[in-house]
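Removed: one protein chain of the complex. Kept in place: all other protein chains.
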Amino acid sequence: MAAITEPVPQSPNQINDDILRVLEPPTPIYVLMVLFFATLVGIGLVAFLYQTYWGLGVTGLTHPVMWGVYITTFVFWVGIAHAGTLISAILFLFRAKWRNAVNRGAEAMTVFAVLIAAMFPLIHIGRVYKFYFMVPYPNQRGLWPNFKSPLVWDLFAINTYMITSIMFFYVGLIPDLGAARDRVRDWRRYLYRALSLGWRGSSEQWRHWSRTVLHLSGLSTPLVLSVHSVVSWDFATSMVPGWHTTIFGPYFVAGAIFSGIAMVISVLVPVRRAFHLEAYLRKEHFDNMGKLILLTSSIVGYSYGMEYFMAWYSANPYEQMSFWWRGFGYHSTSTWIMISCNVLSPLPLWFKWCRTNVLWIWITSIFINIGMWFERYVIIMTGLSHEYDPAAWGYYVPSVTELTILAASFGLFLTMFTVFLRLAPVIAIQEIKELWYEDRAHGGGHH
Amino acid sequence: MAQVLGVMTSPYDLAAAVRDLKGAGFRELEIYSPVPSHEIEEALDRGPSPIRLLTLIGCLTGVSFAYFMQIWVAYDWPLVIGGKPFASIVPDTIIGFELNILLGGLFTVLGLMFFGMWKTRKGHDAYQPGFSGNLFGCLVACHGDQIPRAQEVLRRAGSSEVRVVEG
Partner (left out) sequence: MPEIDRREFLKIAGMTAGAAATVACREPVHKIIPYLNQPDEVTPGIATYYNSTCRECPGGCGIRVKTREGRPLKVDGNPDHPLSKGKLCVRGEFGHMRTYDTARFAGPMKRVVDASGARKLEKITWDEGMTLLVEALRKGSSKTVFLGGAETGTQDALIDQILAAIGSPHRLRFEPFGQEALRSADQIVFGTDAVPQFKIGASDVLIAFGTDFLETWLSPLANQLDFIESRKNGKGFAIFVGPRLGLSGSNADQWLAPNPGSEVLVALALASEVAKRKGGGPEALRGLLAKYTPASVAEKTGVSQATLEGVAARIAAASAPLALPPGVEVQGTNAARFAAAVQILNVVSGAVGKTLVFGPDHNLGKLARFAELRELVGKMRGGEVGVLLVHGSNPAYSAPQVGLSDALHSGNVFTVSFAFAPDETAELADLILPDNTPFESWGDGEPVRGVKTLQQPTVRPLFDTRPTADVLLDAARALGASVPAGSFRDLLVAAWGGRASFDAALGRGGEWKDVAATSVSLAGGVASLDFEPAPLAGNASDPVLVVYPSHHLYDGRLSRVQALHEIPDPVTKTMWGSYAELHPETAAVLDIEMGDVLQIKTEAGELKVAAYPHDTIRPGVIALQVGRGGLPRNPDAPLEPHSYWQRDVIGVNAYSLIPGKLDPQSGALAWLSTHASVSNTKGRAPVLRAQLTFDQQGRGFGMACTTGALAEAEAKHGEGHGESGAEEHHRFGEWSNPHRLHPLPLQGDAAHLPTRQYDPAADAHPDSPYRWGMSIDQDACTGCNACMAACITENNIPVVGPENIRIGREMHWIRIERYVEAADEREVDVRHTPMLCQHCGAAPCESVCPALATYHSKEGLNVMVENRCIGTRFCSNNCPYKARRFNHWSYDWYVPEPENWALNPDVMVRAKGVMEKCTFCVQRINGAKDLARKEDRHVRDGEIATACQQVCPSNAISFGNLRDEAAVVTEARNDVRAYRVLEHLYTRPAVSYLMNIRRVEEA
């Protein structure tokens, strides 16, 4: 990393100052941004109420394509939600130091993304006011959900993931909340006082805290791998040609990490720029994330290829037909968008220059986000459009309502993230400090 | 009983101080630090946190409850689903796994709340905001006659400031 020369924090206090500066009273632009995102959410809410009142007729969903934009978006956000845990749990266990700078932002993203993801199955179902039929709650009618259904597995997986990642996020935040409490003087200090739960950084607290973080990482690591596998089983355990394949578990997990990292980059680059955090979100971080992208992109690309190969090699006419339509049929545009965004656009990252060029990698990450949304769209759409019964083939075109709600989900995500920027340190102060002290100790003094 | 507070700027000095103090027979030490530090951990040598056990209990509870719930429900109102056996153990594994993680996590965090936050809630008048910035504090509980000894050890260890806190 010696090649890269960037400003380095001079003292632990400067770290506090730099990072907590983000919490200072907002600028008008910031307020406008939040308002804009919030408006999107509002519109989406109206669309949802409209749909709930009239029924799913307002969507483009039809026979035989009964799943559409909503499930696509659900899977998309679940995927996004994977980066945080990956970075904070897995890389924590691997002791990858560069994670410290990005993990807070990534974890926050995870929490918001999974919250949004959890909403979409509800938006998607026909009678949202009866969603609790899925939940195993004791009732005097003795009715229970069907534990053999992948959707119930989903319910458990997503909620487990949501709760766990919220806990992980919060636990990691406590020491920094303490720091914020000691520094901020406005109304928020009461908030921080309450949230930091009387954190004083006493050795006893650190002892339990470190152990908790360790265990949560240990638990989250298999979890993060399981969640998207379970999501992929929504498809893989069905008989739909193009869905019913064993590759889906790893394929989806890789895709999730792929899109997750991309989203981290898309979000953190503007933050880095806006709040002058170049000293903390360093080029080496983007370099490393670029490598992760290359890895996952290759896995995803391989999976695409393997799907087609198996369709051909299996000599299964239904699979073959399904993939023929996927490649050259009605929805082929989506397919080619997906391939060019997910497989082609990351290729330049093989060059270090592109990886360390923040603007370049940022644009790439945007492409990847688009591509990954289309990946799920393609899987769902082409699978369902041309199933076994040629007489029951059909097409699906998303309706305005669906697209509005899709846009609103992004609005909600950005609203939550921008608000979060002002409420909690976007970079884990104590971890940066840890590094700082270690550098000093090992006479590194400098990177 | 009085308390002596030594404030330093380096975790390594602090670790040294701790060792000295222990050597000098001081047992009741409390450390404040902006970052977790292995040196200090080792110096204090307090042994592993009970949270380990809690996590284990949580996980076991989760997985066993999950299997119990699913199998019991299957026979509480037996219905043929897609020609499968009433209780299908293989799919049950998935929810078993998820609840194992969920309860494990919950127990762990509850443990942190109890041991880390609730039990350590009292008697920390010595805390100062700097401890979340760049300062490290070492609080020594001692009888009146030992105060100078403690102050001396702390100074020698490189404290930028040493004062007596009434406890």
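Note that the chains take the letters A and B in the order they are written out, and that residue 1 is the start of every chain.
The rule we apply is simple: a residue touches a chain if its C-beta (ideal position, glycine included) is under 8 Å from a C-beta of that chain, and two chains touch if they have at least 3 such contacts.
Quantities reported herein were computed from a predicted structural model and do not represent experimental measurements.
**Q** For the chain that does not appear here, which of the shown chains does it touch in the whole complex?
**A** The chain that is not shown touches these displayed chains: A, B.
**Q** Consider the whole complex, including the chain that is not shown, and state which of A:L384, A:L414 or A:L435 touches that chain.
**A** A:L384
**Q** Thinking of the whole complex, not just what is shown, which of A:L155, A:A254, A:I379 or A:L406 touches the missing chain?
**A** Only one of A:L155, A:A254, A:I379 or A:L406 touches the chain omitted from view, namely A:L155.
**Q** For the full complex, which residue in B:H38, B:R52, B:K84 or B:R163 touches the chain that was left out?
**A** Among B:H38, B:R52, B:K84 or B:R163, only B:K84 touches the chain that is not shown.
**Q** If you put the missing chain back, which residues of chain A would it touch?
**A** With respect to the unshown chain, the touching residues of chain A are 54-57, 59-64, 66-67, 121, 124-127, 130-131, 133-134, 143-146, 148-152, 155, 234, 237-240, 315, 317-318, 320-321, 384, 387-395, 397.
**Q** Over the whole complex, note the residues of chain B touching the chain we left out.
**A** Against the missing chain, chain B presents residues 79-84.
Just so it is clear, only the chains that are shown with their structure count from here on.
**Q** Provide the C-alpha centroid distance between chain A and chain B, rounded to the nearest whole angstrom.
**A** 30
**Q** In their complex, what parts of chain A are in touch with chain B?
**A** 11-13, 16, 136, 142-144, 146-148, 152-153, 156-157, 159-160, 163-164, 167-168, 171, 175, 178-179, 181-183, 197-212, 215-216, 219-220, 222-223, 226, 230, 233, 430-431, 433-434, 437, 440-441
**Q** In the complex, go through chain B and note every residue touching chain A.
**A** Where chain B meets chain A, its residues are 10-12, 29-37, 40-41, 44, 46, 48-49, 51-52, 55, 59, 69-70, 73-74, 76-77, 81-82, 84, 88, 91-92, 94-95, 97-99, 101-102, 104-106, 108-109, 111-113, 115-117, 119-121, 124, 127, 129, 131-134.
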